[in-house]
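One protein chain omitted, others in place.
For chain A:
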Amino acid sequence: MNSLSLFPPPGPDGNITLFESNNELVCGTSLGSRQKQGWEPPSLLFPRESLKPHSRPESSSKAAFLDHRDTLWMRSARAWRDSGLSGLLDEIANCTEEEVPRWLTVGCSWTLALLRWVSSFHGSLFPHLTLSSEDMVAEFSQVLDWSDCAVRAFAWHPHTDKFAVSLLDDSIRIYNSKSATAPTLKHRLQRNVAALQWKPLCASALAVACHNCLLVWHVDPTSLSTRPSSGCAQVLSHPGHCPVTSIAWSPNGSLLLSASPVDTAMMVWDVAGESCVPLQRVGGGGVTFLSWSPDGSRVLASTPSALFRVWETRTWTCERWPCLKGRCQTGCWSPDGTRLLFSVQGEMVIYALTFTDAPGEPHGWSGSSKAAAIVADLSETSFSTSQGQVRVGGQVQTMAWDPRGERLAVLLKGDPEAPDRPAMIAVFKTRISPIFELLPCGFVKGESGAEPRLLQFHPHFPNGALLTVCWSNGRISHVPFFFVSAGGSVLNPGGSPPWPLPQSRAVENGERLLYTEMSS
């Protein structure tokens, strides 16, 4: 079952994917052919060159300054503050004879060696702990090639036409359909933004996962200020809980979850009270990615090792799901919260898990499935286009499911070494009820030379689904998928009945069924 081979080939080079209509993706060079309907989200461009990245991390900047001899106490205190015990030991071990007695230097260097040996042992169990915190964010972020990407995070507001973009220079900009001002948020602690999310059932609160804390901005939507002061941000931090790589608001807006790959505990924040409850489980070595199911009953929490957990949110107990190959890279929930799609690092497939028990009723875990089923195979496939062979396929970087559950966008990692195998977005048509089905839709292409980095669906697009893609050249584009929701029409799940439908195309689509629960 090589499902990518059933896809229509990607459009010709130079064309970009404009929209989906009548069941097929339309490519072109400009948007002239389509009527504008209501508010069009702006297509933004943030050139990589215009953004000054944050200065290098402190370890490398130390050498740039002139050597200044402080007293030993001063240096020890600073080393302790900067890098803790190991820094202190290192500082003392490198002291000269006249400052420190010989036995202390030797003792410190021995202790340091012992400490390093122990930590290397710990690191061999959990290799990610040896990464620097910036590399760790890049490793576990949902953004492809996070460290070099102009747009580092993106978030649509769940209720209005408003989105927030986090850029390479650690600023966040907010674009609103109803106002011309685009506020820029900057904060001293806002570094290495790994994720953004707006609080549901609230107009103003935006949670930001930063280098060593969580920030919750309260951006007054009626304010005309373009630079809200840092007093508008709440700082939530917990010792040992940094860098924060993933955050998730509960769908009812009351709780905020945060995860860090170095901390085995996942934090449940009461944002107004600025207090947190750690949910600690042994094993895994940290938590990298969180995803709250849209009905609020379950949370996916993946760890840096080959294990992920699914928490239920009534009493906060969890199910352990060991994987065979690698860690769980990404996952997304169906809108009704019964189905979880996820992908595992090192495998080019999408798995599905089904939870059938009604959330909220005390049935326990009897209803959930015992093993994950493979629903799509994304291994490499060649397409011959006018420009020659294009190879598509690979591991999944991130996935997004549209809020109606009819389109699934998958960002496939390419091969950075091979120019003919770029990163690509594959879009599937999906149907959840009465049975789960997956059909091919097409590939989304950007400007030539631009690779997709991040994708997200608009939470309430009226005419179908709207996919927002951030590209490697700093472009943020929006690809609408026009269809009528298949609430009643079972015959044509992903189709669009109001538009005249070419008969042949529909039949072809019918045959191209990728996955259905009946066949498996």
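The definition used in the following text is that contacts are C-beta pairs under 8 Å (C-beta built on N, C-alpha and C of every residue); 3 or more make two chains touch, one makes a residue touch a chain; residues count from 1.
We adopt the following convention: contacts and distances are computed from a predicted model.
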UniProt protein name of the chain not shown, from "Coatomer subunit zeta", "AP-2 complex subunit alpha", "Nucleoporin NDC1" or "SUMO-activating enzyme subunit": "Nucleoporin NDC1"
Omitted-chain contact residue, chosen from A:Leu85, A:Val118 or A:Leu201: A:Leu201
Identified contact with the non-displayed chain, of A:Ala194, A:Val271 or A:Leu454: A:Val271
Hidden partner chain, touching residue among A:Thr96, A:Thr315 or A:Ser386: A:Thr315
On chain A, residues whose C-beta touches the chain left out of the figure: 157, 159-160, 162, 178, 201-204, 221-222, 252-255, 268, 270-275, 277-280, 313-317, 358-361
